[in-house]
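Apart from one protein chain that is not included, each protein chain of the complex appears where it belongs.
Labels for the chains are A, B and C, by order of writing; each one numbers its residues from 1.
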Amino acid sequence: MGKLYDRLMKDYRLREGLNACINCGTCTAICPAAEFYRYDPRRIVDIVQHQDDAQIEELLKSDTIWYCGECLSCVTRCPRKNAAGLIIMALRSLSIQTGFFMESEKGRQMYLLCKDLNHNILNYGYCIYARAFKYDAHLEAGVVWQWVEKNIDEVFDRLGGNLDKEGPGAMRKIPQKDLDELKKIYDITGATEMLENVKNAGLKKAEELGLTEEEYCQKIYTECSPKHFNH
Amino acid sequence: MIDFGFSFSPSSRINLDKADKEKFLSLAALEPDVLKCMACGSCSASCTAGAFEDTSVRKAILSLQNGLSDDAVKLLNHCMLCGKCTMVCPRGINTRHLILSIQKIYGK
Amino acid sequence: MIYEGKKKIWAEYQKEIPEDHYFYVRSCIRQSFFPASEATFLDITRNKLGKDIFETEHHTTCGGIAYHSDTIPQETVMTIIARQFALMHKYGYENYVCSCITSFGLYCETMETWREYPELQQKIAENLWKSCHLEFAKPKFLVHASDLIFKYRMQIAAKSKYKLVNKNTGEPLRVVEHIGCHYSKMFPSKGVGGAEYPYVLVGMVEAWGGQIVDYPERRHCCGFGFRQYFIKGNRGYSLSNTHKKFESMEPFKPDMIITNCPGCPYFLDRWQYVIAETQGKTYGQDGHGIPVFTYEEVAGLVMGYDPWDLGLQTHQVSVEPLLDKIGIPYDPAKKYLGKNGKYLGEPQKPQCLK
Partner (left out) sequence: MKNNILVIGGGPAGLEASAVLSRMGYNVILAEKEKRLGGHLAKWDRLFPDQTPAKEVLDGLLDGIKDVKCFTETDVNSINLLDRSFNAMLSNGITILADAVLLASGFDMFKAEKKEEYGYGIYDGVMTNADMEQVFREGKTFSPAPKAIGFVHCVGSRDEKAGNPACSKVCCATAVKQAIETKELYPEANVYCFYMDLRMFGRHYEDLYLRAQKAGIRFIRGRVSEVAETSEGRLLVKAEDTLSSRPVKVTLDRLVLMAGMRPSEAGHKVGRQLNLSVEEDGFFSSRDGFLSLQKSKLPGLFYAGACTGPKTLPDTFHEARSAAMEIDRYIKENFRK
């Protein structure tokens, strides 16, 4: 039994998600990622249950573990009560802790995800903050969103929202005291430290590549190598 | 047309409804033993080329059954016809002969 | 299809949903894209049905989206959840209703993990005290807001002005339901009707006069995938999964789609736009898409709310053909007005999607 496997087993999600896998493939059969990426959750579970650290390390450095969409559809189907999705989540956490996430294209996306989502949480109290959701970065949000963005305060008023205002309601301004509590939670549960590590690893990489932070963000936001796909 | 910056991903799903059965039946007429494969992997395990290239009789037969004949031909491209797989096949399939027939029917 | 067979399964998944007195927690995505849906939920439950649904401005995101994008540790998200629960307790409630499906699934998962590993629960309780000086508590009943609308579906039907019926033919509308993956796929017993044939939306549609259409990819994820959407380079995954669903439902010719997850209606709506603009393909009638609704919007429509009060002008797929089909009146001139009647201008027209 290897050290990486031991660290994985400390994760509650792995303890809950890994019983003995019989390689039946019910997870892969309906997995959204297995259809649209080069990905087979069954094989991931099998690799982890073999407890071979060399193979686990390879996984932690690979793009493979970042393909899952965490829909957890696999959980319903497994006849052995495994949860491939939870195992993936544990692998991702370990990949971040060990720094291995920086070795794959999909893993390096962590920089931007950590930055944007947690900026929203710590500054506004939301994962998604309507005002920060920009049409330019989200053309698929449609021309109707372009209109919403342009008239966002009017639209929220019209639709019973309370955008950035006091008191309860949709997209209200969450009091600073509550945001401070979120920050304290981040500090004592390891989120602040994790975000700092992800940030430093990304900035170091940007420097290596001779890119500004903005250029680096643009790169990881848009790049998509054909190797992820099936044909 | 708008360039959204991403596009559809190809599906990996094998659609058995679309597997070309006719060609496979003509192979089976010539090589009835192709039906006897039980996917044990003895051929792949003993394959000389398989140690260096993605070569496998087992996978080639499976690809043909799944209607993926291009994959099947590719999986046999590096075969040197050494015949080790024929020696080890527990179902007595003349794999060497089978490989030649597959190349004949599916090869370009 | 044997309807009786589904009824037998529904009978086995009876979830206990208290009648009244809830602590309400909003959804990040629903607030951003469907603020009127949450407003409608509160208006129906509080003002039309006279229920006590309490909201405090002090609650926050549950952190679920950041967590499922792998950007915060499990312990962090659990402590944020504990804070939400503690607020409920502080304001004197024990029934918790949330607007978000990701939250709902995460609450179920968290409470199950706490149950299995009491030492973890203890640690979270300590974290909560250290960070917020709040007393740890757990809800007695945890429901999703769609569970509540399901519970009140008959009362809503009794107050309805319209039915989900084609006014010209008298035929029930053909409705596709889409359930958020985290509603019951992890814990089938936590969802009305279980995981394979959830009844929560079916029950609403049936009560309001529509007919449910089952199709092969009904259970398939909309393709949100958290990081698979937030990063532009990954969005092919998200698009491809929705595309797969629409290709599968197309032969069934649905009139509309109803959803209970806040993200799914956004994706099912917007990916139709992308498919139309890139492939020239549309799934509704005459170049239109299939309109996608939240359950609050559908409840609002049958109860006679003005479609523009429900925020249907912020959908990309136009809803007018469906409103015409049901016979719901709307004023086109008011579609793009602000609160005080100020004209906000019109969005650009898509090139392909009508």
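In the analysis below, a residue touches a chain if its C-beta (ideal position, glycine included) is under 8 Å from a C-beta of that chain, and two chains touch if they have at least 3 such contacts.
In this text, all values refer to a predicted model and were calculated from it rather than measured experimentally.
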Left-out chain, listing which of the shown chains it touches: A, B, C
Touching residue (missing chain; options B:Leu62, B:Leu81 or B:Leu100): B:Leu62
Among C:Phe141, C:Tyr215 or C:Tyr330, the residue in touch with the chain that has been omitted: C:Tyr215
Absent-chain contact - pick from A:Asp40, A:Asp116, A:Glu154 or A:Glu181: A:Asp40
Those residues of chain A which, in the complete complex, touch the missing chain: 19, 22-31, 34-35, 40, 42-43, 76-81
Sites on chain C contacted by the missing partner chain, in the whole complex: 1-2, 4-6, 8-9, 194-197, 214-219, 251-252
Chain B residues that touch the omitted chain in the full complex: 12-17, 21, 25, 28, 32, 35-39, 58-59, 62-63, 65-66, 91
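Simple rule for what comes next: only the chains that are shown with their structure count from here on.
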Chain contact graph, described as a line, ring, star, complete graph or other shape: complete
Chain of greatest Cα-centre distance to chain A: B
Contact-richer chain pair [A-B vs A-C]: A-C
Chain B and chain C, separation of their C-alpha mean positions in angstrom: 46
Chain centre separation in whole Å, for chain B relative to chain A (CA means): 38
Whole-Å gap separating chain A and chain C, where each centre is the average of the chain's CA atoms: 22
Residue numbers of chain A (touch at least two other chains): 35-37, 140, 222, 224
Where chain C touches two or more other chains at once, by residue number: 232-237, 239-240, 244, 274
Chain A-touching residues of chain C, taken from the complex the two chains share: 26, 28-33, 35-36, 38-40, 43, 55-61, 63-66, 68-76, 79-80, 83, 105, 113, 116-117, 120, 127, 130-132, 181-182, 185-186, 188, 195-196, 219-221, 223-228, 230-241, 244, 269-271, 273-274, 308-309, 311, 313-316, 336-339, 342, 344-350
Residue ranges of chain C in contact with chain B within the complex: 232-237, 239-240, 243-244, 274, 277-278, 351
Residues of chain B touching chain A in the complex: 2, 4-6, 9-13
